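Excluded from the complex is one protein chain; the other protein chains are retained at their positions.
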Amino acid sequence: MTEIMTDTISTNLQTIISTMRLGLLAPHLIVSMGGILLMLVSLLKKAAFKINAFLAIVVLGIASVCALNTGSDPQTGFNGMIKSDMFSNVFIWIYCATGIFTVLISHKYMERRKINVPEYYSLLLFAVSGLMFMTSASDLMILFVGLEILSVSLFVMAGIDIHDLRSTEAGLKYFLMSVFASAFLLFGIAFVYGATGSTEYSAIKDFALSNSFGRSPYLYAGVLLVLGGMAFKISAVPFHMWTPDVYQGAPLPVTAFLSTAPKIASFGFLFKFMAQFQNVQPYPDLLEDIVISLAVLSMIVGNLLALNQEDLKRMLAYSSITHMGYVMTAFASRSDTAISAALFYFAAYIFMNIGIFAVIAVISENNDKNLTLENFRGMAQKKPAMAFLFMIFLFSLAGIPPLIGFAAKFFVFSAVIQSGLYGLAVIGILNSAVSAYYYLRVVINMYLKAPEQDSGFDLNAIKYGMAEMLAITSCIAAIIILGLQPTSLIHFFEKIAL
Amino acid sequence: MELTFIKPFMFYFFASLTTGSALMVVIIRNPLYSAAMLVLTFFSLAGIYVLLNSEIIAVLQVFVYAGAIMVLVTFVIMLLNLRSGALINKPTHIIRSVVAVIFSFLLFICLISIFVSGNQVENAPKGVITAAAIESEGSFQLFSRALFSEYLLPFELVSLLLTVAVIGVVVLIRGISGAEENKQAKKGQGR
Partner (left out) sequence: MTQFIYMFIFAVIYLLSIAVAAGFLTVVERRIAGRMQSRIGPNRVGPQGIVQWIADAVKALQKEDIIPTDAHSFLFKIAPYLVFMGVFLTLVPIPFGAYTLMENLDTGIFYVLAMASFVVIGVMMGGWASNNKWSLLGGMRSAAQMISYEVPAALAVFVVVVMAGTLNFQKIVFSQGASPVDWYVFRNPFAFIAFNIFFIAALAEGNRVPFDIPEAESELVSGYNTEYSGMRFLFFFLAEWGNLVVIGALVSTLFFGGWNFWFEYTLEFSVPGRYPIRFEVLGFLWFLFKVSIFVFIIIWIRWTLPRLRIDQLMDICWKYMVPIGLFASIGILLWMYFVPEKSLADTIMRYSMTSFGGLTILYFFYRVFQNLRVTKAKIYANPFV
């Protein structure tokens, strides 16, 4: 009897292993294993923070190389739970790049603020692996667990400065909002499962095609709730309330990570998930209207709130809402060109956003808690090089022509126009013009105003490490080079189909 | 053991108990009372699961939620010693409550309309696991086979999630206790 049992167990095991295809998960597994390795290294007391920073970069580098291995053909593994293709590979590269940049700008900053907890890098790696699972998933369950891995690491990272009330507040706020968003998402997933009997994308697609999406209210409600949950993560208006507080409170490098990777991952998931309903006839109007209104609201409200902000980090928080609004327009237009434009926007957004946070981390030293626009008065006289770099990032965010921000916006809006949503494109372009105001306000403060005498903010004391400079220079290089030569990258992205 | 005649009664009993106690969780002001009501909700949900022939889910429900999570919740409530008066009992702004009522009513209408207009219970997809399959194989066996073959990856990922959560807690708590140690060390130097 026992022999029979062991026989069935071993055959079961073989079928399981044959459908697993662990190779597809190479980057994910390397990153999460790396996280555990870093945890062990953390046991070394003194040097652990330094070693971990180095190891984290190495692990992320290896993972991004491993993503090449899986090839461009779509392959599924783990009973269709994982789908690896060029789309998810691009996202893996984006995450790895974000992770590496975050490590580069973290090191000095964390040491200065005496929050050099070695496990910080371990959590960062876990967050990156969660991101990877989110976009590689072709099953809502994997998506949810990946999202939770990401969120749990992120709220610890945001609240890691336990002595700073702001940081704790940021961690707590992010936690509560994540839980709320997760509840939305889970409710949505339950509805989708109830309607279709499966959590797998392909099965959901089959159901939607055969039963006409709009006639299944359960599926409708489920998809809307999933969208709502993700809107929290993207911080699209009206789900944006947590953004400024969290951005302001969290340590700067964490903010840099928080403002880029999770949002990109959420969009990656949405693109992948909503592509299942691409061919549904007729496409549900309500869904389209909601996506468009999310985009419009995010752009307008984000901009309006940013206009009056005196605090630099809050201003950047609102501006990130606006930027995600632009991507939302691409998402609303549901075409392949829109997807490649969005991918390009993500690449650009990483360089711009991480770069600007790197500059702020260098400038602010320990004093980034209340970094108002007034603090930048006359910076050009004292630190001309820094001011110049800062200005380039701001111009790029504003979308001024030779830089990558312009190219990204150009591609997105042209994709929107191609799919016939003229009104949306017009609103987007108007908004990007408005947004120039608050970016340029900082530039004006830096170049045209006299320095304040006793602002309590010592611009002379700027010290920077090699790592931060490496991050800033590579971001600048990418912004300028890709801004001048965007075609090769966009052609690469255009070949990616979902 | 077929007790078919009693099943509908049991279902309505448990369903009304679930709904009623869930409602009480929201309405009651005393946090510990609502925790107790939540426990009741979990137990009556477990009863519904038993009626659906999935003992395993019922037992897990009781084991995990009522046994572990709710005990921790009550533990925290007790540690903070929140009595009914301790909560912020500020009268809510009239406009705010009106808006809240309107929105929740709208949501209610939406959900009701979905359930009424849907009426797709007959067309809805049916699962592979039937009562007969549970009878012949055992619910635990079916559950574990699904967990370790089809859903192996989510299962393993959850272990990663738990690891991350444990690391996070340790990082945050060590920060707090480290600060206290520093303070004590400083005091010691002062003397």
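A few notes on this one:
To keep things simple, chains are lettered A and B as they appear, and every chain counts its residues starting from 1.
Definition applied: a contact is a pair of C-beta atoms (placed from the backbone, for glycine too) under 8 Å apart; a residue touches a chain by one contact, two chains touch by 3 or more.
All of these numbers come straight from a predicted model, not from anything done at the bench.
Summary of contacts with the chain left out: across B:M70, B:V158 or B:L172, the touching residue is B:M70.
Only one residue from B:I48, B:V62 or B:L160 touches the chain missing from this view: B:V62.
Summary of contacts with the chain left out: across B:L17, B:A36, B:L51 or B:L172, the touching residue is B:A36.
Hidden from this view is one chain, which touches chain B at 1, 3, 5-6, 30, 32-33, 36, 39, 55-56, 59-60, 62-63, 66-68, 70-72, 74-75, 78-79, 138-140.
As a convention for this text, only the chains that are shown with their structure count from here on.
Averaging Cα coordinates per chain places chain A and chain B 30 Å apart. Chain contact summary for the complex, chain A toward chain B: residues 12, 15-16, 20, 32, 35-36, 39, 78-79, 81-82, 117, 119-120, 122-123, 126, 129, 133, 139, 141-142, 145-146, 148-149, 152-153, 155-156, 159-160, 162-163, 194-198, 207, 211, 216-218, 220-221. Of all residues in chain B, those touching chain A in their complex are 110-111, 113-114, 117-118, 120, 123-127, 145, 148-154, 157-158, 160-161, 163-165, 167-168, 170-172, 174-176, 179.
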